[in-house]
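Excluded from the complex is one protein chain; the other protein chains are retained at their positions.
Going in written order, the chains are labelled A and B, and every chain counts its residues from 1.
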Amino acid sequence: MEYEVVIGLEVHTELKTASKIFCGCSTSFGAEQNTNVCPVCLGLPGVLPVLNAKVLEFAVRTGLALNCRILPFSKFDRKNYYYPDLPKNFQTSQYDLPIAVDGHLDVEVAGETKRIGITRVHMEEDAGKLVHAGTIAKADYTLVDYNRTGVPLLEIVSEPDIRSAEEAKAYLEKLKAILQYIDVSDCKMEEGSLRCDANISLRPKGETKLGTKAEIKNLNSFKAVQKGLEYEALRQAEVLDEGGRIVQETRSWDDARGQTVSLRSKEQAHDYRYFPEPDLVPMVVDSTWVEDIRRSLPELPDARQARLMKEYGLSGYDAGVITASRAMADFFDATVAAGADAKAAANWIMGELSRHLNAAGREIEECPVAPGQLAALIDLQAKGTVSGKIAKTVFEEMWASGKDAAVIVKEQGLVQISDEGEVVAIVEKVIAANPQSVADFKAGKERALGFLVGQIMKETKGRANPELVNKLLRERI
Amino acid sequence: MKITRKDVEQVALLSRLELGENDVEKFTGQLNAILDYIDVLNKVDTSGVEPTAHVLPVKNVMRADEARPSLPRELALANAPEQEDGYFKVPKILEG
Partner (left out) sequence: MELYKQTAHELHAKLAAKEVSAAEITAAVFDRIDTVEGKVRAYITQTRDLAMAQAKAADEKIARGEAIAPLAGIPGALKDNMCVKGVKTTCASQILANFVPPYDSTVAEKLAAADAVVVGKANLDEFAMGSSCENSSFFPTRNPWDTAAVPGGSSGGSAAAVAAAEAVWALGSDTGGSIRQPAAYCGVVGLKPTYGRVSRYGLVAYASSLDQIGPITRDVTDCALVLAAIAGHDGRDSTSIDAPVPDYSKALVPDARGLKIGLPKEYFVAGMDPAVEKAVYAAIDQLKAMGAEYKEVSMPHTEYALATYYLIATAEASSNLARFDGVGFGHRGEGNDIVAMYKRSRTEGFGEEVRRRIMLGTYALSSGYYDAYYLKALKVRTLIKQDFDRAFGEVDVLVAPIAPTTAFKVGEKVDDPLAMYLQDVCTVPINLAGLPAISLPCGFAGGLPIGLQIIGRPLGEETILRAAYAFEQANDYHRRQAPLGEV
């Protein structure tokens, strides 16, 4: 049977605050175990939480960037369950009155734009980290580090509007881009500052009722989101095709084995006994303040992509790639502002520059070639001072040494030879030295010309103007 | 009977408490007596009444986002029943 896949994502993102959500401990990543802790985040008897103002501001920012409605009256609640990464055995979260509701974001998949609804955005505290030998169930004991306990989190819940693993990945990428644009989170999946759980179910095509869903955890990279959901959709289809029933359960994505595995013990229903957190007072959000935050939002990815297309004539695809990260879009804008042709800048950034960054495993913020330097290189190429091929060599050198393009060109004598007299002499010398190739070309073998061009480039160390070489060769043969 | 033995056992599980056979009996009886008394609330018409979770009209209490010194680790772990390498140590967790 043909099925429709129905997916909703729950994304947790750690906020970039200096201190934790309810106490003054640092949120820095990678500190020694149990050194970013205090009586409050350790949940010692007698302590009380006080909300970090920045967390509320970031939550409102996020809600607005995701086109949500900000609730004028919001509160915290306690979610009660026992687990050793949670010192109080309740998580302070938001239940029935989250800070933001009813938003959306648009994703582009296979050339089409699709709107995915955002149910809610709420604030909560992160839990600690459990350390054990091997798998948790097989280890003899577990060690607990509470450094992460109380790091502020936003939970962003989508509507079940996603219809494929590819859409899920696109949604997550867009969400990450937005969170980075508005500067509320680093969104480093490898450090756990962006985490994703998915609810996925299948239903026969045309059916409107939702099927039984499984919750997939441990989707720790964009690739895992796509592969995990593809796997789970196939698994559910097989179960249904064989006349089976989907069990409502939590499953974990095992990246190494490439499959989802049931977490059986979680089947026993939890009863979280949510109730209003008596130690925190309600948040009454003033509409003037919300409008101030709305005005302070930067240009978001969709708007920026549209601007790049309109102002510079970039294709939708190119503008999409460049605006997928705020840092790359900023790099592009700075390069163009430094005088570079926009299309050339886009090609360089998406081509050579991205290739070098990927190979070095660096972020664009750490690029050794500054936007102004790239613009200068593009300018040299545009003026014909260097050929496209030489420009790549120059870029290589800029990456390695950090020097300006003009300096490299001058030091290494890489200026293009466009003087006809100079080139003619070499062309004639090469023709004289390769009579067989000349004869082959005359006999119709186009490839022979390539050989002759190569010989001329060898003589000039690649500096001869390629168009001029071609023209002169054809004239003289 | 408001609360059955099975309810009491479920509540004990949620509360992470062990109950012996006699405890179940005793708590079931006592909790029923208390819940019978609490039934008095059914006489009150609360339709249209807002719940009071906070008795004071205090709102928007927040602190500035400033990192402050944490506890020295020895002090953080000083009350731990078991520790290892600067971690709190707990028995095995039977779930993923």
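Structural remarks
Here is the rule we go by: a residue touches a chain if its C-beta (ideal position, glycine included) is under 8 Å from a C-beta of that chain, and two chains touch if they have at least 3 such contacts.
Quick caveat, the model's predicted, so the values are computed rather than measured.
Within the whole complex, touches from the chain that is not shown fall on A, B.
In the complete assembly, the contact with the undisplayed chain comes from A:87, out of A:8, A:63 or A:87.
Residues of chain B in contact with the chain left out of this view: 3, 7-8, 10-12, 14-18, 27, 30-31, 33-34, 37-41, 43-44, 46, 49-56, 58, 61, 63, 71, 75-76, 78-82, 88, 90-94. Although one chain is not displayed, its contacts with chain A can still be listed: residues 39, 42-51, 78, 80, 82, 84, 87-90, 142, 144, 146, 271, 273, 275, 278-281.
Everything below uses one rule, namely that only the chains that are shown with their structure count from here on.
Listed in rising order, the residues of chain A touching chain B in the complex are 17-19, 24-27, 32-39, 42, 44, 50-56, 75, 82, 84, 130-132, 135-137, 139-146, 252, 263, 265-266, 271, 273, 275-276, 278, 280-284. On the side of chain B, the complex with chain A involves touching residues 14, 16, 53-54, 56, 58-71, 73, 76-77, 79, 84-96.
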